[in-house]
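Before we start, here is the structure in question, set down as structure tokens.
Complex shown without one protein chain; remaining protein chains in place.
Coming up: subunit A.
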Amino acid sequence: MNPAAIIARELTKRYGELEAVRSVSFEVGSGEVVGFLGPNGAGKTTTVRMLCCFLPPTSGTASIHGLDVRERPRDVKWLLGVCPQEDNLDPDFDVLKNLLVYGRYFGLPGRIVRRRALELLEFVALSDKTHVPVQALSGGMKRRLILARALLNEPRVLILDEPTTGLDPQARHAIWTRIRSLRAHGTTVLLTTHYMEEATQLCDRVVVMDDGKILLEGAPLDLVEREVGRTVVEAWNYGEEFVHFMRALPGRLEEVGDRLYFYPKEGDHIERLFEERFPHQERLIRRATLEDVFLKLTGRALRD
């Protein structure tokens, strides 16, 4: 792996009684794209905010390219581009002005900011919205503008907290395309997401968090193979006999509501087996995905 862009060691954040992040350690290599997955309240945003020097860690350390987030916040933030979970565009300014003012916070010369801003608006396909007030933008356009804003200082490390939550598929894919292109240019990306497909498509590696801790990490497809195997069988409208039959097969069986999930140890012959024994059973045999891993690790109970 390349030299680490982000190093976190036993990072902990406590809000009064609540321990939101519990002694989390991880590294992100230079040029790597890493996704943090986890249900609501897992501690993803808190972790990210500590890396961005927004929140002082209760204990533990974090550094970006060797710079400690607590000792050198100004220098750290020079290296970072940040897309926060919640929109915080300036509603009093139009699209271009949002970028110009943001560039000024960095102390960049106006001429350079303007040039980069126009290039970035091109990059995120907002060139025709230059003088539109930000309130008039759609959700997807706002996210793209925030992405452009995060890139103004040409960051080495991009931190994206739920970059596509709430967006329609077109808008989501538009963001993905941009992230892929940044990856191709060697930008390190740490993103958090609820969308397993997003993680699978974009990330070299995913980190699954729950309850303030890291449960598991690895390359998305490796994780799937390791944790749930290749194949998943879903069945519904089944009888006792079918359940008995499934129990006897090697693998993991799970009943959720009126649906049966089966994760076979060996999935190759399962289709043929069903054809022979239960040809009329309503079922779906599909490839296992990261979502199956996620649900296995974090359970199916609702989180808010």
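Basically, a residue touches a chain if its C-beta (ideal position, glycine included) is under 8 Å from a C-beta of that chain, and two chains touch if they have at least 3 such contacts; residues count from 1.
In this section, contacts and distances are computed from a predicted model.
> Which listed name, "Hydrogenase maturation factor HypA", "Thiolase family protein", "NADH-quinone oxidoreductase" or "Transport permease protein", is the one UniProt assigns to the chain that has been left out?
Missing chain, per its UniProt entry: "Transport permease protein".
> Among A:Lys97, A:Arg114 or A:Lys213, which residue is in touch with the absent chain?
Considering all chains, including the one not shown, the answer is A:Lys97.
> With respect to the chain omitted from the figure, which of A:Ala8, A:Leu37, A:Leu55 or A:Met196 is a touching residue?
Of all options in A:Ala8, A:Leu37, A:Leu55 or A:Met196, contact with the hidden chain holds for A:Leu55.
> Given the full complex, what residues of subunit A touch the hidden partner chain?
The list for subunit A reads 15, 52-56, 73-75, 77-78, 80, 82, 84, 86-93, 97, 101-102, 104-107, 150, 153.
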